[in-house]
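Apart from one protein chain that is not included, each protein chain of the complex appears where it belongs.
Labels for the chains are A, B, C, D and E, by order of writing; each one numbers its residues from 1.
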Amino acid sequence: MIEQTPVFRLSVDDHLMIAHSLPGEYFGAAQQLHGATLALTATFERQGLNEHGVVMDIGLAHQLLAAVLEPLRHQNLDEHTDFAEKISTTEVICHHIALQVAEALPQAHGLQAVEVAAEENPQARASVRLVLQ
Amino acid sequence: MIEQTPVFRLSVDDHLMIAHSLPGEYFGAAQQLHGATLALTATFERQGLNEHGVVMDIGLAHQLLAAVLEPLRHQNLDEHTDFAEKISTTEVICHHIALQVAEALPQAHGLQAVEVAAEENPQARASVRLVLQ
Amino acid sequence: MIEQTPVFRLSVDDHLMIAHSLPGEYFGAAQQLHGATLALTATFERQGLNEHGVVMDIGLAHQLLAAVLEPLRHQNLDEHTDFAEKISTTEVICHHIALQVAEALPQAHGLQAVEVAAEENPQARASVRLVLQ
Amino acid sequence: MIEQTPVFRLSVDDHLMIAHSLPGEYFGAAQQLHGATLALTATFERQGLNEHGVVMDIGLAHQLLAAVLEPLRHQNLDEHTDFAEKISTTEVICHHIALQVAEALPQAHGLQAVEVAAEENPQARASVRLVLQ
Amino acid sequence: MIEQTPVFRLSVDDHLMIAHSLPGEYFGAAQQLHGATLALTATFERQGLNEHGVVMDIGLAHQLLAAVLEPLRHQNLDEHTDFAEKISTTEVICHHIALQVAEALPQAHGLQAVEVAAEENPQARASVRLVLQ
Partner (left out) sequence: MIEQTPVFRLSVDDHLMIAHSLPGEYFGAAQQLHGATLALTATFERQGLNEHGVVMDIGLAHQLLAAVLEPLRHQNLDEHTDFAEKISTTEVICHHIALQVAEALPQAHGLQAVEVAAEENPQARASVRLVLQ
């Protein structure tokens, strides 16, 4: 038997080019001021589809992600107020973006989760999954 | 402690090149007749492996997906009977394909879920996950 | 000995989602109205770099490509005036885009070639190279 | 409401180039001695982050995976002791690697799952998810 | 001034999963019997387009490549007659495929070059370009 109201996901991409450093011996050479292109994917998850047969408006999905990224584009995160008390690891940046995207969702979105993933180089990626309760 | 019978997944790819339009102001420019290449991935999920050490016969996985795609290849979905009462969004197309793949599975397949994902352009993807109960 | 003023290239990506049909038995099932996502790359080529150490302003490169694509986005090329007397194959679409991008280049660009490539599906690509004399 | 301690994932890539054959008519042409490049991704999953704001040390993640792959690189798995009683399908190879990576994790890693995925060709992938209890 | 009859290219993909070994200390660990998935691209190049507005029939391009690959699929190249006197490096395999594709072209193809490229692992590729005089 196949379930009748399955889980759907919609993903949209954008990217960020930032400078930062990571504090402490734990991070080795990444303690030095360096940078990264973060190739980002935001994923929106919903049980069933809305009345238009989609997870959400794909244009809105792109806009929500872009709006959150705007104040971070071409920034040195070591001096950015949003990361003042934080270590700006790829995981923490994903979390920051996911929280802001989740908070910016319109009322009655019907979504059950938001994920943000970042490829920081061709051989490494991180992600976070926020369950919306 | 590591679980003894973990969940395995097998994914196979194919693609579809279709025309369609999406009705209503909600869809903006996509209300116009346009088209898409859908780069499709069907994923089969199973707890543990079958007696041959696989999720399922990979050749069969490719065939099941291709058989479902055959009547949709090079079609205008606005005039296709399978989408007569439906909005042919990427999400709905994924659902259509996933349902047909799930129904075409051989008896005693042992699978617990089928997923179908589609990349509709280099910056957007949708997917559906059907739990087989 | 290594040459002193080598050839540099800059590439930027965008995409197009169009409907079309291709006339004549030669095209088999593609005679039917169907569609495609064209994942596009425009490449600009120059011997040596400009005074800013680049092939050209990357923002301008993105804008030139986007401006050419704008009137084609979400269109049925069978009814588009730019393709009235043409077969809208991937090759012909690339040529159309490359010509328009080349003609829109600012004066004194210093470029020696413009290329446009399109991936029409995960297993096929076409491209054209315009030498600017 | 957004959950306070979400699930994070970190993925690192490596690859393996092996020969093998798969026994029995079930495998068709793959019964013959052939080979594969397995493009591998190991994913580490954790609820919340460690004191450094990461899932785990990314350098260690790369090392753990590489250490498990080392004895398999450029091998014929038909003659490799680790696969003596096994069918070396992509699924079984993923399982082998995931188990060894999981067992090599340092004490108090805080991880809740390890996944290993392998792309065996541009149109097929397999994976396994080990829940660490 | 923009040239009037530019060079066009059409590329199609396929893949091969083979075993082989490479003789001599020069090849290090690759002297051992191992294997590879070769993700292959055949590119056909032409000045101007044919009467159908394409470089060549894309279906024929796929068929020509597949026909050449057929006798190599799931083979151990160490025992394959086509590589009896040859070292089956990625470069040599590309050359073998390119020559056979070029020889199988129909009369009056109008092509000026055939290229074959192979990705042997996620971090290495080889290719050959045959000029057709």
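By our rule, a contact is a pair of C-beta atoms (placed from the backbone, for glycine too) under 8 Å apart; a residue touches a chain by one contact, two chains touch by 3 or more.
Source: prediction; values computed, not measured.
Subunit E meets the missing chain through residues 24, 26-28, 86-87, 89-92, 94-95, 98-99, 102-103, 117, 122-133.
Residue positions on subunit C in contact with the hidden chain: 1-3, 6-14, 49, 52-55, 57-59, 62, in rising order. On the side of subunit A, touch with the chain left out of the figure occurs at residues 13, 15, 17-20, 29-30, 32-37, 39, 73-76, 120-123.
Just so it is clear, only the chains that are shown with their structure count from here on.
Steps from subunit D to subunit E, taking the shortest chain of touch contacts, total 1. Per-chain CA centroids place subunit B at a distance of 25 Å from subunit D. Touching of two or more other chains is recorded for residues 122-123 of subunit C.
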